[in-house]
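Part of the complex only, each chain left as placed.
Letters are used for the chains, namely A and B, taken in the order the chains are written, and counting of residues starts over at 1 for each.
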């Protein structure tokens, strides 16, 4: 299989890089970062980061009017369905999307906002024991990982969130999570309906 | 918090209604994530400020639930009982005359409770906000294109000569330890030639000794072939035959019956 003889010769370098990146991002099963995209090019033909970034920017603009678009999340760039047509796509899948229990959401929220935390820390905040099931589910979904072990009795695992967690919620960084309400705000909002 | 419904009836007003069917109470309790959640509910329900919670009042209400559930012989998580004890202690402490110096040294259980309630409420709200975020499977859909037409070449493992040498090294050391087998040490070209001669003989037809030599290989080539024939003979892999004195030598594979 020869490497690119079918690629039209009149095609400029910039256009060619964009075209390759377009194909790669559509074919990859996971989001791809600039370094990962660079890695695909043979060393001698490798563009620089700026060229890759330009191709990504061009593609983002090019797909601006389409039903799908290029989106940046924590672990890289990925194509995804635009929000206006998402409800139609949802109809494509017979199964209802999973619902997460309050216990699971509160657990992942504690890990996300207070990481690194031990299971005991989570239990302390929630005031109830955390079932192993929840931790197991979060680990299996690769939303959390063991980042270290606390140097106390029993060396309990310290959990943190992963890039996959951010990817799932369409976020690039933890900073984009909804801000935790400040203590004072909560106090002021004593009347909020819960 | 969502209004609890039982048989289509909203049970959001449960606390004021003293007669609660046991099933409803069980549903009611299940709606809470734990004692902190229940306490928060009681406080928020009465539009109270966490900072200024009337401990006595809240404790009374909380105890009321616990008693009710006990009367109904419902299984109650240990955490609820623990909280009941904590509330009772906090309440009794608040009734005691303040002993300034002593109080300063130990943490005020009321403040500890307030802090815990605030921390929990922040997380509770954060979890609700997280649930609202657009997410994969529900609001975000990824794209997939067909790549079955893409031919993927099978990649073969890479080996360098150094690795091969190291591998042999291990074998040699082990072989020495076993000391049963001594690896022969003639030039490798001889071993290579041994393979070539055997290959030629594989068809079972005897070959003349002379035909094994390629004279364009020069003197060293002849020596290699000769040594290879001797090695093969020593290894009992071939027979060197001379049918009559001064006749040409013929080489054939040894057949062991």
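Keep this in mind: a residue touches a chain if its C-beta (ideal position, glycine included) is under 8 Å from a C-beta of that chain, and two chains touch if they have at least 3 such contacts.
Values in this document were obtained by computation on a predicted structure and should not be read as measured data.
Student: For the full complex in this file, what are the copy numbers of the chain types, given as a label formula?
Tutor: A x2, B x1
The rule is simple: only the chains that are shown with their structure count from here on.
Student: Using mean C-alpha positions as chain centres, tell me how far chain A is from chain B in Å, no decimals.
Tutor: 20
Student: Help me check something: in the complex, which residues belonging to chain A touch chain B?
Tutor: These residues of chain A touch chain B: 1, 26-27, 29, 68, 78-81, 83, 86, 89-90, 97-98, 100, 102-103, 105-106, 108-110, 112-113, 125-129, 167-171, 177-178, 180-181, 183, 186-187, 190-194.
Student: Contact residues on chain B for chain A in the complex?
Tutor: Its residues touching chain A are 1, 33-37, 40-41, 44, 47-51, 77, 79, 83, 116, 118-131, 133-145, 147, 150-151, 153.
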